[in-house]
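What follows is a set of notes on a single structure, which appears directly below.
Only one protein chain is missing; all other protein chains are in place.
For chain A:
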Amino acid sequence: MADVAAAPPRAQHNWSIGWGDAGPFLALAALVAIGYLINPDFLSANNIANVVTRSAFIAIIAIGATFVISSGGLDLSVGSMAAFITGVMILFMNTVAPSVGTAAIPLGMAVALVTGIACGLLNGTIVTVGRIEPFIATLGTMGIFRALITYMTDGGTVAIDRSLRDAYRPVYFGDVLGVPIPILVSLAVALVAAYVLYRTRYGRRCVAVGANEDVARYSGISVTRIRITAYVIQGACVAIAAICYVPRLGAATPTTGLLWELQVITAVVIGGTALRGGRGRVWGTVAGAVILEFIANLMVLSDFVSEYLVAAVQGVIIIIAMLIQRMSKR
């Protein structure tokens, strides 16, 4: 004890910060170790690649949510938004495919991106200009997007046109040097996001707004612009996730993306981002998304717990993560 007390305060400080930030990665490592002990197949390259690929959508959306949450907001509409964007994209591609052929795919991607940005702009504007609690505002748009996709699909399914299916397939199922494309996409998104959040003026302002809106306003920061931008980033991320998701699903349905918002928020919180804002952790979020998928995978591979309880386990994890955040704050 005496040695610890005698250590320079600086070293002690660094150590404690490192520990807090490393939390999600340590949890991930522990999970991998447990998984290997339960079932050695867990660690096979194939399984790992599979699980991480599946976690990519949640990871990409959750990276966007990291901006919204660290700026002091919340977006419950991401799941419905993903379904809506998927629907718009597929309908658009199917419409133009007869005339432009496979060029419909990049055009569709652009349409998806524009739709996502527009959705984010809508959320951000309602929250900031309309001064409505993010929870309520995005609860509203969540219903709107969900109803729109149900309406567009007429309650059924809108499948991607056969002529496009094979051409689009590699976006999800393809790989580069053995690494599945969704993993590469989510890595790229995370790299850009980490740069923006940690190394740009925007990121600094985003976190400042979340930490204390008054301080930000008195420091001459346009809180409205920062908040709206965070929602726009979220919308763009949802669009990117939807673009990757289309080949796997092959169709948009009214149940696409159901309850994704829960997984997204869980991933962000496990990753160490403060739910009340002021602290964002991009790589922690990625780790959080992978953790969620690993747990689901473990439950499938082992016989201890029924896989029907996956959502329950994830629910328990978000509560534990919040408790840890609370305790580490004191």
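Here is the rule we use: contacts are C-beta pairs under 8 Å (C-beta built on N, C-alpha and C of every residue); 3 or more make two chains touch, one makes a residue touch a chain; residues count from 1.
Note that in this section contacts and distances are computed from a predicted model.
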item	value
The complex's invisible chain, by UniProt name, from "Ribose transport system ATP-binding protein", "YwgA family protein", "TldD protein" or "Cytochrome c oxidase subunit 2"	"Ribose transport system ATP-binding protein"
Hidden partner chain, touching residue among A:38, A:121, A:159 or A:211	A:211
Which residue of A:62, A:221, A:249 or A:295 touches the chain not shown here	A:221
For chain A, residues in touch with the removed chain	9-10, 13-14, 17, 198-205, 207-208, 211-212, 214-222, 278-279
